[in-house]
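Showing chain A:
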Amino acid sequence: MRWLAGAVLLGLSLVSAGCGASDGAGRGPVVVGGAASLAEPLSAFAEEYELRHPETDVQVEFAGSDAIAAKIRQGVGIDVFVSASVELAEALHGEGLTAPPVSIAGNTLVVAAPHDSPVEAIDDLDDPGVRLAIGNPHVPVGAYARIALSLVGDAFAIRAMENVRTNELDARGIVGKVSQGAVDAGVMYRTDAAGLGSAVLVVPFAPEDQPAIRYAAALVTDPRPSLDAGEVMDELTGDSGRRFFGNRGFTAP
Partner candidate 1 sequence: MGLSVRLDTPLPAFALRIDERVDHGVVAVVGPSGAGKSSVLEMIAGLRRAASGAVVNDGEAWLDTDRGINRPPQTRRVGYLFQDLALFPHLSALENVAWGVPGSRRQRRARAMELLERFGTGALSARRADRLSGGERRRVALARALGRDPQVLLLDEPLGGLDAASRRTAIDELGTAVDAVSGPTLLVTHDFADAVDLADEVAVMEQGRIVQRGTPYELGASPASRFVASLVGANTVTGHAARRPDGLTAVRLSSGTELVSADPGAGEVVASIFPADIALAREGPGGSALNAVAATVTGVATLGPRTRVGLRVPEALIAEITTVSARRLDLRVGGPVTAVWKATATVLVAAG
Partner candidate 2 sequence: MSRYREAAFATALVVALSATLLFLLLPVVAIFTQAGPGELIGSLARPEARDALEVSLRSAAIAMAIILTVGTPAAYLLATRNFPGRELVITAIELPIVLPPAVAGIGLLAAFGPRGALGEPLSSLGLSIPLTSTAVVLAMVFVSAPLHVRQAQAAFAAVDPRLRQASHTLGATEFRWFTRAALPLATPGLGAGATLALGRSLGEFGATLMFAGSLQGVTQTLPLAIFETFTTDFTAALGLGALLVAVSGALLLTVKLLGGGIGPQRAPGYAAAGVRAAD
């Protein structure tokens, strides 16, 4: 069996050499894995960072924060984790996978409804027959939605949850279902709803019903981070990095 493992490894190293996955000098790209709701600010940040640091290649990939966390747990080459949930980032830190997380921005939760929808207020979400899209319980946007609905009222939350037609994998999925009119309403971040423009009616949850939404960034330490990754992390959490969030409607951490 050992020759077999050897053959597989040899083959894989040939493939990765061909693809330039490792250039031997230890200066690979810095991969930032971010919550789907951060697609816009993180892309803008990476673009500007590369302008100022032409020697560094910053790659950004987006998914539900839970999916990125799962990848980090599997050791899939992500260097900087930007989570929509501080708890999730703390959990990874607790598992010894990342450095302590740093809060970088906040957000609020809204209900977005297409204009022809029967939903005009939060109260309408539990009306019979309303079709609702939220995130699944593992992805932060879904966990926040469940908190917000129960803050409105427990009985209300149970009835509203019965109207759920899809538990999306990430924040973008909810946006897509609302923009296509596939549902009557979706529970999403304010920043995502803003991206839908005037095509939807946006109703924020009342301040007392808002869950605490905090984004946190953490440097992945297992495997050991590169110098470049540390620099990206520093800039992202510094003043210049936070600018990208404040500009786009995110709240202060």
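Quick note on selection: all candidates are chains of the complex that A comes from, given by their letters.
Just so it is clear, contacts are C-beta pairs under 8 Å (C-beta built on N, C-alpha and C of every residue); 3 or more make two chains touch, one makes a residue touch a chain; residues count from 1.
The shown structure was predicted, so the numbers you read here are calculated from the model rather than taken from an experiment.
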Touching partner of chain A in this complex, picked from 1 or 2: 2
Listed in rising order, the residues of chain A that touch candidate 2 in the complex are 4, 7-8, 11, 64, 66-67, 69-70, 73-74, 131, 133, 136, 138-139, 164-169, 173, 176-177, 180-183
